[in-house]
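One protein chain is absent from this view; the other protein chains keep their places.
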Amino acid sequence: VLQCSVVGATGYTGAELIRLLAFHPQVKIAHLTTRSEEKIKASTLVPGLPKGTDYVIQKTSLKKIGEDSQVIFLALPHTTAMDAVAALRKYDRIIIDLSADFRLTNVRDFKTWYGVSHQHKALLKHAVYGLPEFYRHKIRQAQLIANPGCYPTSVILGLLPLVRERLIEFDAIIADCKSGTSGAGKKLSMKSHFSEVNENFNAYKVNQHQHTPEMNQVLSDAAVREKVSVTFVPHLLPVTRGILSTLYAKLRQGVKAAHVLKAYEKHYHSEPFVRFYGEGSFPSLREVQYTNFCDIGVQVNESNGQVIVISAIDNLLKGASGQAVQNMNIRSGFAEDLGLLN
Amino acid sequence: VLQCSVVGATGYTGAELIRLLAFHPQVKIAHLTTRSEEKIKASTLVPGLPKGTDYVIQKTSLKKIGEDSQVIFLALPHTTAMDAVAALRKYDRIIIDLSADFRLTNVRDFKTWYGVSHQHKALLKHAVYGLPEFYRHKIRQAQLIANPGCYPTSVILGLLPLVRERLIEFDAIIADCKSGTSGAGKKLSMKSHFSEVNENFNAYKVNQHQHTPEMNQVLSDAAVREKVSVTFVPHLLPVTRGILSTLYAKLRQGVKAAHVLKAYEKHYHSEPFVRFYGEGSFPSLREVQYTNFCDIGVQVNESNGQVIVISAIDNLLKGASGQAVQNMNIRSGFAEDLGLLN
Amino acid sequence: VLQCSVVGATGYTGAELIRLLAFHPQVKIAHLTTRSEEKIKASTLVPGLPKGTDYVIQKTSLKKIGEDSQVIFLALPHTTAMDAVAALRKYDRIIIDLSADFRLTNVRDFKTWYGVSHQHKALLKHAVYGLPEFYRHKIRQAQLIANPGCYPTSVILGLLPLVRERLIEFDAIIADCKSGTSGAGKKLSMKSHFSEVNENFNAYKVNQHQHTPEMNQVLSDAAVREKVSVTFVPHLLPVTRGILSTLYAKLRQGVKAAHVLKAYEKHYHSEPFVRFYGEGSFPSLREVQYTNFCDIGVQVNESNGQVIVISAIDNLLKGASGQAVQNMNIRSGFAEDLGLLN
Partner (left out) sequence: VLQCSVVGATGYTGAELIRLLAFHPQVKIAHLTTRSEEKIKASTLVPGLPKGTDYVIQKTSLKKIGEDSQVIFLALPHTTAMDAVAALRKYDRIIIDLSADFRLTNVRDFKTWYGVSHQHKALLKHAVYGLPEFYRHKIRQAQLIANPGCYPTSVILGLLPLVRERLIEFDAIIADCKSGTSGAGKKLSMKSHFSEVNENFNAYKVNQHQHTPEMNQVLSDAAVREKVSVTFVPHLLPVTRGILSTLYAKLRQGVKAAHVLKAYEKHYHSEPFVRFYGEGSFPSLREVQYTNFCDIGVQVNESNGQVIVISAIDNLLKGASGQAVQNMNIRSGFAEDLGLLN
């Protein structure tokens, strides 16, 4: 049984982590922390906990966390996690960082998109990007796992077989993504004010979202020696949970529908958390909400050489906390789906 | 044509006022004001304005407003409107205050429920409660109109015929009210955060809402020489606009369904903005959203002496800005529905 | 390990039952049935099932179900379940009927409210009303469990301590209830059409809902020798899951807040699925959605002798399928919360 802690447990991803860890058969919760001086009962944030569960979220020193935990989940805001990671390294624990701080290998990109110089560049080479479907072998031995962003998880999983099998042009990919509001967290803003979001819909950060370099980095890694560049337009849906990405790409010369289907079957057949629907059948958010699955459907238009891919995830699970637990399971030698099905 | 101004025009009721005034055939907009130093184009808050409309919301002195306007609408936060009203009195304009500052005749009640001592008690006796269906004759000559709260409008209109005709017991009235989120305005709060309100529903300020004394005051006035006391439980609906109130009262000895129906017909037959559905037929929010109507249905259970009344309004129109314009129309001798139908 | 079947598994409660049974550690699914000739993969209705799960919902004879199952859940429409129950009795299995067919002990009430004469009156005396918090001792030995309706579960649990301890008047209870749309099932109707329900809210079947006699029967049973009569007004919320009931009652002479609180503590302290919030704190739907909990808060107004109770449940879980599994657990000697926490 692993001693696990969550640093920054009061947000939406934190609450989801608490829920997953509380019911995980191989986990004992060591610490749940907050920067606030006030203690918070976890049951007020995670309604489904059994009566009598008395986890408390409270201010706790990194020292205590480092000493008492075997796995440490960081659910801190971007740019604030890196110092905590650096401080926790000496305890030699498994660190799973849900922030963006260790996802980008290029520190200039980090500066450009997050507005802050990276303070712990030396650590970047130890970080493994925690997308099991592509980096599982590295995750098995990683001490620092950079848990992927929600949009990148959805977009990368949607495109990975096409890129790895080199079936599409790498410079003409469009990702038209639609996300529920929990992805923006608990931070108050007119953009998350009920009267503004309800019955509304809009694009935001058009071609300027900070998840763009993350997608490009991982897809370029999958492309080997070639650069993949995605045009990414996120939209805000008036729902709480879920991301649905509609992806458009140009097939390379001679690529047929059969090649496309074969690629998805090959790469996802044995993936526990990717469900491929085949051609002409597409997921809704409903199919993935409250699950750790990424569901994918495709349509190939051989006449004009276009492929449309639709992928869907629950942004708080496969897009954040569920994937973090999946990474813990892989790293710890547990069944990959342990505690992730209900 | 009346010169009209809106003080505090950037909130939801302010935007609704701008829309109504912009299309009102007997109104010219003089000033639209904000405390912010920044100028705001009205068209960014009121999407339906014609192309080319160039109203600007900007910081403006009360002096200028007082000098240039014949009717002044105040859409300021509670407790901050009273000073503005006091300062504007010397210009002898028609003032329609959408805040609660001049609604309560009892200053101790004001202190109790709004947490602040009233600073301009002498003005209270000049204020007329702007509910046309009860105080129309006074509104015709008022220089200071205290525009009713949204919940009180819905509850009082639902009960008024029963109280005026003394058909119900006055000490056992229950008002179970459900409101959309725009009633809480634009102020950011976890209680208005989309991820918290969406797919959710809850009561709040149970028996402790500041609109309680307002309901009791007006209904007691309608009861003459007797005190009416309402148990009021507001709830927050995951919709933007509308209030639906389910009202329960005990019929007095010998009162029959026919008396109840007759009372509603009598009092509302010639009201331009109250639609009575009769017995067994009830309004939905849908019927009143984006209108200035208050729709009412009743059910009488003669066997146990209970009457159930359901009333519905659009909280931003009949519950705020629409009623304010209705009051202006009455005060100015216009057709009462001028600019309020579309 | 129990062999369990679900008769009528394609509706919302059926899907929820499949999910609960699929992950229940002491259950093996025997049959999932539908009247349709077409086979349906359970995974299309229950998104969270593990990859590779291959339950199929298909037409199956009652004979086969009776022979192969130890526990049979019926999720059939009201008035159609009774014949199936009668036919299944000879196999001497545990039958948990989610319809209303065996809830009412008075067959005239059944006729009045469901429009059909009861065809199997002799079976009624064998049926136990499956509300564990009141009838647990009978459920332990029942072969036919009439699983409660969603509104009655919420209302009865909200009032039970007050009635059993005789703290309130029994003839002046008001239940103002608000339900999500999944309670109305999958049957198509303008009343469930998205464009009609969305951004809308309304009462329906005012004082005429078929759940009224069910509430009165159980609460009268709790009152012993006295008749309890509830005024019940249901409303339709624009959310999918959850019921929140606001209950109003009159305290008996001399009853204080302390008596009320003590009653709830006494009756619910050791209940695994009722969480009492104490005075002045109230549940939202959020706290109970996707859980089997019933959450309750109260407010006592000693000055006018009124008590307000707010209770909330997930209508598909504590209001239907979760409670059915809770009943199975009780009847089968399992831990009562087995398979009901995640």
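Letters are used for the chains, namely A, B and C, taken in the order the chains are written, and counting of residues starts over at 1 for each.
FYI, contacts are C-beta pairs under 8 Å (C-beta built on N, C-alpha and C of every residue); 3 or more make two chains touch, one makes a residue touch a chain.
Predicted model only: the values in this text are computed from it and were never measured.
> Could you tell me which of A:R89, A:H235 or A:H259 touches the chain that is not displayed?
A:H235
> Write down which of A:D176, A:D221, A:E271 or A:D337 is the residue touching the left-out chain.
If we include the chain that is not displayed, A:D176 is the one touching it.
> Using the document's definition of touch, tell me which of B:F73, B:F232 or B:F293 contacts the absent chain.
Checking the options B:F73, B:F232 or B:F293, the one contacting the hidden chain is B:F293.
> Please give every residue of chain B in contact with the chain that is not shown.
Where chain B meets the chain not shown: residues 23, 47-48, 50-51, 198-199, 272-273, 275, 286-291, 293, 337, 341-342.
> For chain C, which positions touch the chain that isn't shown here?
Within chain C, the residues that touch the unshown chain are 12, 180-182, 184, 186, 188-190, 192-199, 238-240.
> Tell me where the left-out chain touches chain A, residue by residue.
171, 174, 176, 178, 196, 199-203, 206-207, 229, 231, 233, 235, 237-242, 244, 246, 248, 280, 282-286, 289, 299, 301, 304, 306, 308, 310
We adopt the following convention: only the chains that are shown with their structure count from here on.
> What's the rotation, in steps of 5°, that superposes chain A's Cα atoms on chain C?
It is a rotation of 180 degrees, to the nearest 5.
> Which chain has the mean of its C-alpha atoms lying nearest to the mean of all protein C-alpha atoms shown?
C
> Using the average of all C-alpha atoms in each chain as its centre, how far is it in Å between chain A and chain C?
About 37 Å separates the centre of chain A from that of chain C.
> Provide the list of chain A residues touching at least two other chains, using ranges where the numbers run on.
198-199
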